[in-house]
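For this view, one protein chain was removed and the others were kept in their places.
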Amino acid sequence: MIQFFHVSKSYPGGQTALDEVTFDIPRGELVFLTGASGAGKTTLLRMIFREEVPTSGQILVNGRNVSAIPRSKIPYLRRTIGVVFQDFRLIARKTIFENVTYLPQVLGVDLQEQKKLAYQALRRVGLAHRLNAFPPELSGGEQQRVAIARALINDPDILIADEPTGNLDPDLSREILRLFLEVNLRGTTVILATHDRDTIQRVGGRVLTLDHGRLASDQELVGTDPPTLDPLAAEAATQVPEELLPAPEPPAEEIPE
Amino acid sequence: MIQFFHVSKSYPGGQTALDEVTFDIPRGELVFLTGASGAGKTTLLRMIFREEVPTSGQILVNGRNVSAIPRSKIPYLRRTIGVVFQDFRLIARKTIFENVTYLPQVLGVDLQEQKKLAYQALRRVGLAHRLNAFPPELSGGEQQRVAIARALINDPDILIADEPTGNLDPDLSREILRLFLEVNLRGTTVILATHDRDTIQRVGGRVLTLDHGRLASDQELVGTDPPTLDPLAAEAATQVPEELLPAPEPPAEEIPE
Amino acid sequence: MSLLKALRYFFREAAVNLLRGWKVSLLAVLTIAVSLFIGGAFLLVSDNLESSVERWRGEMRVVIYLKPETPEADLRRLAAEAARAPGVRSVEPVTAAAARKRFQQVFPSLSNLVAGWQEEPLPASLEIGLDPRTAGSAPGREAWLASWRTRPEVSLIDDDREWLGQLATAVAVVRAVGVALVAGLLGAAIFTIASVIRLTAYLHSEEIGIMRLVGATELYIRGPFYVEGLLQGLIGGLMASGALWAGYQLLHARGGGSLFSSVLALDFLGVQQVAFLILLGGAAGLFGAVASLRREAL
Partner (left out) sequence: MSLLKALRYFFREAAVNLLRGWKVSLLAVLTIAVSLFIGGAFLLVSDNLESSVERWRGEMRVVIYLKPETPEADLRRLAAEAARAPGVRSVEPVTAAAARKRFQQVFPSLSNLVAGWQEEPLPASLEIGLDPRTAGSAPGREAWLASWRTRPEVSLIDDDREWLGQLATAVAVVRAVGVALVAGLLGAAIFTIASVIRLTAYLHSEEIGIMRLVGATELYIRGPFYVEGLLQGLIGGLMASGALWAGYQLLHARGGGSLFSSVLALDFLGVQQVAFLILLGGAAGLFGAVASLRREAL
């Protein structure tokens, strides 16, 4: 579904964000992307929906060379990819409803259907009551959830989520993660960039780790507490990169009530 | 240092963000503020530096009624408060250096001194090499760290940090937390809004918990692994609100290398 | 989406954007209106100046002054003769007495001065109206006038054409300048409108970027902005037309028979010209939107 061949990316300023990254994500997989701040996670994700083009190397999405897609065809690529941006990117002048239904509206879905879709998507993230608010009137976590709802509304082939729970409390994070797993179960390929080692360890699955732009490891991890809807057939535990090892800590102390 | 008396806040849209919140933070304390997404954390913090005014109730900062400060004096209040905004709020048209030194510059600090200050602050967050980049050229975590550097540069009396590690990897988060503790040790009152229960449990200290705008609990918590520089004298462990209890989880499994 | 549905979408979005961003919209619309008002005012003035010149042209005369002693019978005979010449529209014989009366009417303060004279102070004359179409340059006109000049009854010929010739150059200048001005002003108006729309587009560049990332095609991203520019321009044009009309009415009401009305404020712009102004606003707004939304511009 998504293949990177020796992809490198240098920004004009001289920053090398990605360095010879190669991997292959088959259709229907759920992959965690991790790495320190500035490792290149966002840059990698952006290339999948062609917000950036690689300096060298090739990217195939659904068998098509993304860099070679003519400009006028880019929207059609992007429509098949739902993206939760790290900085949300909601349209401030549009209401939550309008933000979430923007793509269906452009695609000509009729209003009744739009309302149904928006209601469903927003209820999944617990925001159905804020349909008519504008993004600046929402809390950080609420904006993040709107971004998630927007990414899911079109039932995309690929879901890309860049740090989708950075502004959410643990309960909500778990909720959202369950949502992503559910989406994945229905056949959507999911890529989650996250710093949240606990989540990765709990859920398990394939983990790509970036380190200063290089792909430091690409491994399967058995979850310690996979969610009830087990989307990933149990797979043999494999090596885990050092980055993922928890810092030496005493076990969490039971706090008296 | 910071006192809230029966503070309530309703937004024009009809949202009640805070409901009769009362607490008192003495000078030099470090306080965690927690609660679910949309509980009112950001709203509460905003009132301390008067980005918002309460609908009812009173707020004293450093003995002064914040709502009664005349408009022209607000900047002087804000200069004593360093703020890490949840959405960073960097000035896109200014370089990192200019962003970080904006206040010193306005205060007439000379360029040489500004450079020194900026270098020190940025080195503390690991970004001294990106002085001349513009914020949109930074990764999410890098922007967050710039926001932290800016909040610290003026050696504020009060440091307010709203979800300051939401975009940082665990190692960096720990680094930043250590930085905040250090700042706190030097006498700065610190308020940290965070979803990160692990950090709170590890560090311990006073924890204010909001729930739908109400102050659900205000308790001291003994850290399970307080950082090496122990800023808070050991205090008797007290009750912990249910929100802070970790979800039932098996102990983190040791992952084979 | 069908074209109709797309257009409906564009218009609805544009209307919503106009209302939500009404501060910026108002600023843009007002600037457009001011530009078009100035342009329209020039159109109005130059139009009326031109028709004034046409009118003057129609009133162009040659006055043949006769010697004081010429009898009235000769006057009539000469008038009849002059009327037969080609290119002559009308001949009005003015007797010495009539000339004096006219003088007394025009300068009432001097009338008793004239009354004191023994003989008629002013000569009789023939006022010859020329056909405006050939007034300036009928062939043989000079020779014809010269032949009049040699007649014993004629003392002097006052040829309006001499100063009308000068006037004509002046008018040509005014017209050239006027056309240049109106063109320049309308050009400036279009430029201003386009700039303003472009500035408002900068305000939305982030939003447009998001729309692109989410997978909207360029047409659907830009359509609403195009329509927004169009609407702003049209509204600006309407406001300018309204203001022009109000200004025209005001001038008319205050300076009814005065200088203004005689030289300038004859007629308001025609329906076509008002429509032109409004459409010009719309076109400029649309043009501005199109120019400002080129991909490279954002």
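For clarity, chains are labelled A, B and C in written order, and residue numbers in each chain start from 1.
As a working rule, contacts are C-beta pairs under 8 Å (C-beta built on N, C-alpha and C of every residue); 3 or more make two chains touch, one makes a residue touch a chain.
What you see is a predicted model; the values in this text were computed from it and never measured.
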Missing chain: touched chains present in the view: B, C
Which residue of B:78, B:115 or B:174 touches the chain not shown here: B:78
Of B:27, B:64 or B:89, the residue in touch with the unshown chain: B:89
Candidate in contact with the missing chain, chosen from C:146, C:250 or C:275: C:146
Chain not shown, touching residues in subunit C: 23-24, 27-28, 30-31, 34-35, 37-38, 41, 45, 65, 68, 107, 109-110, 113-114, 117, 121, 123, 142-143, 146, 149-150, 155-156, 158, 163, 169-170, 172-173, 176-177, 181, 184-185, 188, 191-192, 195-196, 198-200, 202-203, 259-260, 263-264, 297
For subunit B, residues in touch with the removed chain: 49, 51, 72, 74-79, 81, 83, 85, 89-93, 102-103, 105-108, 150
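Methods note: only the chains that are shown with their structure count from here on.
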Other chains in touch with both subunit A and subunit B: none
Inter-chain centre distance, subunit A versus subunit B - centres from mean C-alpha coordinates, in Å: 27
Where subunit B and subunit C are represented by their mean Cα positions, the distance between them in whole Å: 68
Separation of subunit A from subunit C, taking each centre as the mean of its C-alpha atoms, in whole Å: 65
